[in-house]
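Left out: one protein chain. Kept in place: all the others.
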């Protein structure tokens, strides 16, 4: 039976709450189901002590989760929009990410920060951002961004079991996506990318909602005889360069696609590494499909004009294979 | 007569306070001279209303400066360490940077945030960071990072006169550096890099304190007959790709050097752009000299082991020209 | 100074309440029809705070508001059409369709901005108050926020700054008992938001925010202090949002009975009872409401006919000069 992204996230949380008494959920409205319904019913099932509403205090609840993690809990914190992660960043950068190091290995921060990113439907400049590049620049953090419900299920469970602070980024456009969870799915290792579609001519590297666009583009391009390999990074920090290298060794052409603004986005790091480590493999410049450098506008025409889409990927791939 | 970086910054602020009554300084301890003495004597000269101490409220004072800028002041805010800019980021990202756009051009935020970055002398994990890549990923901000006192003088004055929010990053290792200010120096345009040393074989792109290392490396390399061109970016956002392109067209080899961690650092964007826009010019992979991916440790031996230095640049250049 | 309101003023305010109520009903209606991008938050039931406070403000005064700001913006004098046009993303909108419901700005009327980040612009409002103090032009700054915003550190940092610098800043808390789906009891241990002012020696009061005349009087006194240079004031208005948190909210977190009971408190009905008591006929009241309705509907229709932004302009307004733009 198929389930939505939201339902599958809920299932993962439900199972982890049942499996490990150290797991606790917290965040604004989470006991009431959360702003997007991810945690619906979990407080009723696991108790208000395991699934707790918090005040609108992103800084303090991030610290709270961090401190609890230092003392043996495994908190899963929801930050409603990644745009508000700004308020958590002091804690994430200066405390959560550095505790293991600064304590010389004495302490760990096993916590997950679930948050929701991306633009859709006029959420406008302060509720639409893609800020993963900031997080991926922080030593000590792990950053995960699933592209489908089944992937999200497995990655969320792995994240909860990891002894490091994990930023778990969900995309609002994926929430309604449906998939059926296979029985006894193996949990993927955090830090590994997957080949979402095999191909020979051009590699498209994507993550989160853009994997869908990349697959769509691959379909279109297949019809004109261009064979695209799509890599879903899944983990943004650390990057799985081995999977990327294997693909580039085959295709020699790369397009990187993400929704964040191009300038300083994750694609910059990927392109820089490919350009350096795989210099001799490249038959063409590494191209980035990403958002031009502007805030996300409100009006739908403007929003659509700004956001990168499937056609942009198709165009970028054609330009490389032309 | 030569002056230190700190003295020259003070002179620039003094002159701007005298020139434009809209200019106001604020920050923790600034009326008492500031933690590093940059504002010493300015409150006495221009009055406590123009140079104001604030509580330890990075979030609110950034908002205060932004709101005042919206209403016609030109605030210059000091955030004592860039590590604490985390606390300002919600305002910088979601308000200061976006106001012009979100208001459809009605309003501007002419403010400067002076802050101090980098590692030196055991300041440790929370007082040593280089976070410019975060800021350079934000549409609407301008990011400046001077490499010498004279440059700082001119760039700070330009920044104060600009109608955009400018992040002005000073490096703690540069504070004691001395230079003599030329008479009637022309103010450089924000957004332009400079060739700090001309050369033919390899281009080293650097900014802030690493420009000094790059120049030192160039000296060393000159002795073995390798001619290095050093570009001082000065402005990190927007990047002056024209100056970079002109140099790469000559040298065909590039090393990028910065103190921030490599992964997701500004060097990634520069390397990605060069790799894409100047693909055919490159005779070798673009190399990055930067901090390995770890927090800054306290002990001097560890700090030195982690930080990139002149020898690393020399090695990287040699590897390219070998 | 407590401004003495003539009966005419009170009728004007009655009309102002209706304008907001009907305006937001149109937002709701067109949102259901898919014409409103995003997720607008209505102030239905809270209009008396907007009208009561803004009656004391001039164009020179700065106003900052939250995600629930339509009423404040209209009460400050922004055009119905341009405000609606913004909410439906038109080029003729206050922000040329770039901002939307949560980011309304109308600089010429002193509407300095709304924010989608809870408590995200309290400090900006303090900055505007600081600018007013520097310029000594007698203007003040007002910021509207919800009870939930008091959980955010920015509120407390701003209170301290405003107190310390004696800024002409009016904090107006619309305490509607909820932060999204979380009730006040679950997000704060504090009985009254106004209690936060005491440690800072900032004067404060809590009033019935659904009684326009009470809000008007309290705001009048507070603002008079501000204009005298006595520093900030915290005004807590107890109110209730009759609509969901946002358009589309299923409201699982509160009972139908609770909502029904609190409709009693409707600020429009309250003022209506008062005016009836003052001898205003039902016919006249109906006429005022009908006029407001007419005015709003016309503005809405005009806004709907307004042109959409040109996609080619999507990258305008990022920087002061094109030379600074980056791809």
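Letters are used for the chains, namely A, B and C, taken in the order the chains are written, and counting of residues starts over at 1 for each.
Methods note: contacts are C-beta pairs under 8 Å (C-beta built on N, C-alpha and C of every residue); 3 or more make two chains touch, one makes a residue touch a chain.
Because the structure is predicted, anything quoted here is derived from the model rather than measured.
Trainee: Let's see if you follow the contact definition: name the visible chains touching the chain that is missing.
Mentor: A, B, C
Trainee: Among B:21, B:182 or B:300, which residue is in contact with the omitted chain in the full complex?
Mentor: B:300
Trainee: Of the residues A:13, A:65, A:150 or A:268, which one touches the chain left out of the display?
Mentor: A:65
Trainee: For the chain that's not shown, point to the residue among C:77, C:138 or C:153 touching it.
Mentor: Of these options, the touching residue for the absent chain is C:153.
Trainee: Out of C:187, C:225, C:245 or C:315, which touches the unshown chain?
Mentor: C:187
Trainee: Write the list of subunit B residues that the hidden chain touches.
Mentor: The missing chain touches subunit B at positions 28-29, 31-33, 35, 53-60, 83-84, 87, 121-127, 262-263, 292-295, 297-306.
Trainee: Just the residue numbers, please: which parts of subunit C touch the chain that's not shown?
Mentor: Output for subunit C: 150-157, 160, 163-164, 186-191, 195-196, 198-202.
Trainee: Take the complete complex as the reference. Which residues in subunit A touch the chain that isn't displayed?
Mentor: Given the touch definition above, subunit A has residues 24, 49, 52, 54-55, 57, 59-73, 75, 90-91, 94-95, 99-108, 139-140, 142, 162-164, 189-191, 237-239 touching the missing chain.
Note that in this section only the chains that are shown with their structure count from here on.
Trainee: Quick check of your reading of the touch definition: is the inter-chain graph here a line, ring, star, complete or other?
Mentor: Its topology is that of a complete graph.
Trainee: Suppose chain centres are the mean of their C-alpha atoms. Which chain sits farthest from subunit A?
Mentor: Most distant chain from subunit A: C.
Trainee: When the centre of a chain is set as the mean of its C-alpha atoms, what distance in Å lies between subunit A and subunit C?
Mentor: Centres of subunit A and subunit C (C-alpha means) sit 36 Å apart.
Trainee: Distance-wise, how many Å sit between the C-alpha centres of subunit A and subunit B, to the nearest whole number?
Mentor: Taking the mean C-alpha position of each chain, the two centres sit 30 Å apart.
Trainee: Could you put a whole-Å number on the gap between the CA centroids of subunit B and subunit C?
Mentor: Going by mean C-alpha positions, subunit B sits 40 Å from subunit C.
Trainee: On subunit C, where are the residues touching two or more other chains?
Mentor: If we look for residues of subunit C contacting two or more partner chains, we find 95, 97-99, 103, 115-117, 120, 153, 318, 325-326.
Trainee: Hey, what residues on subunit B touch two or more of the other chains?
Mentor: Residues 90, 94, 101-102, 139-140, 237 of subunit B touch two or more partner chains.
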